[in-house]
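Reading through the C-alpha cells given below for one structure.
As you look at this complex, bear in mind that one protein chain is not there, while each of the others sits in place.
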Amino acid sequence: MLTLALESSAKAASAAVFEDEKMLAFSIQNAGLTHSRTLLPMAEDMLKNLGKTPADIDRVAVSRGPGSFTGLRIGLAEAKGLCWALEKPVVGVSTLEAMAWGGPVLDGQMLCCAMDARRGQVYNALFTVEGGKPVRLTEDRAISIAELEIELVARQEPWILLGDGAELCFDTLDRSQVTVFLAPEPLRVQSARGVGLAAMGKEAVPAGELLPQYLRLSQAERERLAKLEKESTT
Amino acid sequence: MKILAVESSCDETAVAVVEDGRRVLADEIFSQVALHEIYGGVVPEIAARSHLEVITLLADRALEKASITRKDIDAVACTYAPGLIGAVLVGVNFAKSAALALGVPLIPVHHIRGHIAANYLAFPELEPPFLCLAISGGNTMLVDVRGYTDMAVLGRTRDDAAGECFDKSARVLGLGYPGGKPIDDLSKTGDDRAYDLPRPWVNDGNPYDMSFSGLKTAVVNLAHHAEQTGEELDKPGLAASLCRAVSESLVGRTMAAAEQLGYDRVAVAGGVAANSRVRADFEAACRKAEKKLYVPPLRLCGDNGAMIGAQGYYEYLAGHVADSDLNAYATMEL
Partner (left out) sequence: MTYITHSETETEELGARFGEKVPAGAVIALYGDLGCGKTAFVRGMARGMGLDAVVSSPTFTIVNEYDGTRPLFHFDMYRLASADELFDIGWEDYLARGGVCAVEWSENVPGAFEGDEIVIRFAKTGDNDREITIEGGPRLC
C-alpha cells in the first residue's frame, strides 16, 4: 500500500512516500517559502523519482492540527484535492501524535509533545512508548505550562520534550521538580515521516469527511457546553 | 474540452464544469452569507474554514450535475487572485492537487477576468473586442477587452468599490448585509432626487478613475445627522438617490470610454451589475448611443465557478497553464 504523507502545520513543510511501513522517500523545505508553493512540488518530484504517478497512491495521510490555521488548510486542501480526484481515502493525523511517532521511540520513554500556543500556553499531548510505538496518555489539548508542570511532576518520570514548544517548556518548567530532556534537534519537530508512521493502522475516510482540528475551538466549545450545562441545571 | 473550475476568493465556494468556454454543464455554489451575517461583513478566517469544509461536496455535486466522471475532465481551472488570501488558498491548493492527480493541465484564472467571461456564457455571440465595466463588492474597474486574454484597465476606483459603498450605506440604514439587494429594493419606492449626494468624481489625472468613499461618507453623515436631530430619514429616497449617484458615475464614464475607443459593444460584469438602476441606466444610455449592451443574468453576476471555467478555456488556448507550485495572491494586476 502506497501512502503519501503531508505535513504543513508549522514553519517547515514536508512530504514522504511510504510503501506500507517502509519510507521510500522524504522531502522537507524550511526556507520560509509558503507551503502553498513548496508542498505539492515535493510530493510530485518524489513520486517521479520513485517511478510512480499520483494514480499509484492508495491513500494520503496529512496532519490535521493543531498548528498554523493557514498551514493546515494548505495541507488539507491538497490532501482533499488528491483524494477527491483519485477516489482514494485520506487519514487525518494529530500533529502532536505525528510528532511522537517521529521522535525517539524507545520503550518505556515518556514523550511530552508541545507546540507554542502563545501567552504561556502550549498545544500538548503526552505519550509513553510500548513496543516501539507511542501510546497516548492524554488527548490533544491547549494547556498552560503551569498546568502541564503539575501533570508532569505527578507522573514522577523523566520526560523527553518534543515540538516547537519544547524549548519554551524546557526554559519555563521548574526543573528542580521535574526531569526533562530536549529531544535531539532532528527528531524534535513534526514531519511527514511522523505523519506517515502515525497513520499506519488508522482508518482512512473519504476526502469530504476530513476536517482540520484547530483545537482551540474544541476548548471554546467545551467552555460553551459547560456554560450551557450550568445554565440548564440552575 | 471540459474544464472543472474552482472559485473560492471570497464568501462563495463554487465548483463548475464548463465545456469549451461557453456551455455550462454544472455550476454548484455554496454561499456563506449566513456565516458572516452576524458580523455584517466577510471575516477572512471564517471564509477560509468554510471553503475547506464544503469544497469536495461541491466537486461531487458538479460531476453529478454534469453527468460526467473524473476521466472526462480535460483540465482544472481555479481563481488564483485577487481575493482574501486564506480563502483563495483553499481553492488553489484543492485545484492544483486535483489537476496533478488527474494528470490534466492546471489553469490559473484572474477573478475579474472570470467576471468579464460570465458574459461569454450568457451571450454566445459575444467575442472581444468590447468594453467591460467590472463592478463588485471588492473591485470596480473599466476594462478594454481587446482579446480573450489581452486586456487593459482604463480606469478604476481610487478608494472603495461600488459594492462596498452599497454595503456600508445599507448598514447605516439598518438594512443588513449584504447591502446591494435591500438598497435596490428600497430604492424602487423612493424619489431619486430626495437627497443631493455628491457625485464621485475624480478631478485629477485619469478621467476614467472613480471614487466612492465620499459618497459613502455623505450617506453615513446624513444618517448620523438624522439620528442626532431626531429628524425622520427618507430611507427609500436616500436609497434611490444613492443608486442614482452610483449609476451616473459608472454609466457616464463607461459610455465616454466606449465613445473614445469606438466600441459599439458594452458589457457589464460583477455583483453590482445586478442593481436595477445601474441596469436601467445602461440600457437607456446604450439605446441612445446605439450601442449593444450585455449584462449577464443575476446568477452569473455574483461569484460563481462557471465564469472561471469560461475564462479558463481561453487562458488555456493562450497557453496560460501553471505547475504544481502555483500560489494564491491577494492582489494581482488584471
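Every chain is named by a letter (A and B) in the order it is written, and numbering of its residues begins at 1.
The criterion applied here is as follows: a contact is a pair of C-beta atoms (placed from the backbone, for glycine too) under 8 Å apart; a residue touches a chain by one contact, two chains touch by 3 or more.
Worth saying up front: this structure is predicted, and the values here are computed from it rather than measured.
Student: Tell me which residue among B:42, B:112 or B:131 touches the hidden chain in the full complex.
Tutor: B:42
Student: Looking at B:19, B:144 or B:160, which makes contact with the chain not pictured?
Tutor: Answer from the full complex: B:160 touches the omitted chain.
Student: Among B:23, B:65, B:171 or B:299, choose the residue that contacts the chain missing from this document, as touch is defined above.
Tutor: Missing-chain contact among the listed residues: B:171.
Student: Mind pulling the chain A residues that touch the left-out chain?
Tutor: Within chain A, the residues that touch the unshown chain are 68-70, 117-119, 214, 216-217, 220, 223-224.
Student: On chain B, what residues meet the omitted chain?
Tutor: Looking at chain B, the ones touching the missing chain are residues 39-46, 48, 84-86, 157-160, 164, 167-168, 171, 177, 213, 329-331.
Heads up, the rule we're going with is that only the chains that are shown with their structure count from here on.
Student: Give every residue of chain A touching chain B within the complex, in rising order.
Tutor: Of all residues in chain A, those touching chain B are 34, 36-38, 40-41, 43-44, 53-55, 57, 69-70, 73-74, 76-82, 84-87, 206-208, 211-212, 214.
Student: Note which residues of chain B are touching chain A in the complex, please.
Tutor: These residues of chain B touch chain A: 45, 48-49, 52-53, 55-57, 59-60, 70, 86, 89-103, 323-328.
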